[in-house]
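As you look at this complex, bear in mind that one protein chain is not there, while each of the others sits in place.
Moving on, here comes chain A:
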Amino acid sequence: MKPLLEKYMEKSTEAAPLAVFRIFFGVMMFFSIVRFWANGWISTLYIEPEFHFSYYGFEWVKPMGAFTYVLFAVCGLSAIAVSVGYKYRIAIVAFFLSFTYIELMDKTTYLNHYYFISCLAFLMIFLPAERYFSVDAKHNPEKASFYVPQWTIDTIKILLSMVYLYAGLAKLNSDWLLKAMPLKIWLPSKYDIPFLGDLLQQEWVHYAFSWGGAVYDLAIPFLLWNKRTRWFGFALVVVFHVLTRVLFPIGMFPFIMIVSALIFFNAGFHHKVLSFVSRMFRISKDIWDAEINTVKVTSSRSFQFYIIAGFLVFQLLFPWRYILYPGELFWTEEGYRFSWRVMLMEKAGYAQFKIRDGETGKQFLVNNSDFLNPFQEKQMSFQPDFIVEYAHFLGEHFSSQGHENLEVYVESYVALNGRLSRPYINPEVNLLEVEDTFAPKDWILPFNDTIKGL
């Protein structure tokens, strides 16, 4: 008798869901890039700013002037290649690298959904998504297949479930559930939305949205895995994401989540989608199907499986790293990113930097808009790692101007979820003497309040 794991790895299933996922993923990514480009964001976010905030360990990833456009072009074209399944392996690797590089260029633009795309793209490098209904399959019928290992589709479902579950768990805190924060701030300002505008002024609506959102996030994976509740779950996915799209400026993300959730449906559904696509593009799916010889899939204990398993275990553990830090997570943000904490906080800050000559005691204040665009300044002013990185930049800038015995201090205030703003970074600490590391940042002043929960 085979061990359970080996048995599971040998299980195969129809390839159609993976093909549909590949097609839609590629198309969505292509349009995301086009939209980004058309909005002029390549220039405003990556080319115009004189300074860029880097991720720890990725300081070498920087925008490349006019070549940044080439990077986006590569990203967009590889998305199309992924979609049609042309030289799939090369295309998905190119997409993963270019997209991830773009995200690493400046952490000002960090969004959970960009990280989600990078994760998905990484997964897809190791998935046989080109085996069916792709240009590659058409050119190499001997490599084409109706079937793929069951686990290859399951991994996408697992990643999606993890995103929802962790987003739901993160909402189990006293600000979200007991104070309906930050929705209580965000929703009333949407008074001009048709039909909903007046409702959004009501306190009970804020609580209903908060609790509803938490229950939704926690329940969706189960509703989608379970065959009997699948359509219901999917309807909820559509309603929820469309609502968030109406209420908040969250770009393409809702559509990406809606389309991704289709992966939970069975192969019959996906064949119908493929037939529909075939009709639209006048492809004869039957002829394509007839050319495929392979019916069985043989690969079992593949190295892909172990890479993906390792990746998923990492995903499972990484969001919990915040437990290792003292202090309130929302305040210090140590371990906040890359953990599916979506729309949890309304946080704003003000950071006034002071350049001091340690010897003479002479000092002056910095005008942040000389170096940062308003978006960068806004993000910098409430995130400690941004503040220290910017302080070091200021140190280098002013020492290159001939200032000596430099010390950089910051007077900063942060307001979190409607609390009155309070001092944030210790104004007595010379920021040139501290580094941004994974060690706890003891130069962040205490929050002096508690947010209970996960």
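Couple of notes before you dig in:
Here is the rule we go by: a contact is a pair of C-beta atoms (placed from the backbone, for glycine too) under 8 Å apart; a residue touches a chain by one contact, two chains touch by 3 or more; residues count from 1.
Just so we're on the same page, contacts and distances are computed from a predicted model.
One chain of this complex is left out of the view, and of "Imelysin", "Transmembrane transport protein", "NADH dehydrogenase (Quinone)" or "Amino acid ABC transporter ATP-binding protein", the protein name its UniProt record gives is "Imelysin".
Within the set A:11, A:227 or A:362, the residue that contacts the chain not displayed is A:362. Note that of A:250, A:283 or A:307, the residue touching the chain absent from this view is A:250. Looking at chain A, the residues touching the absent chain are 39, 41, 44-45, 109, 111-113, 184-186, 188-194, 197-198, 201, 203, 206, 238, 242, 245-253, 255, 258, 269, 272-273, 276, 342-343, 346, 348-350, 352, 357, 362-367, 373-375, 378, 413-415, 418-421.
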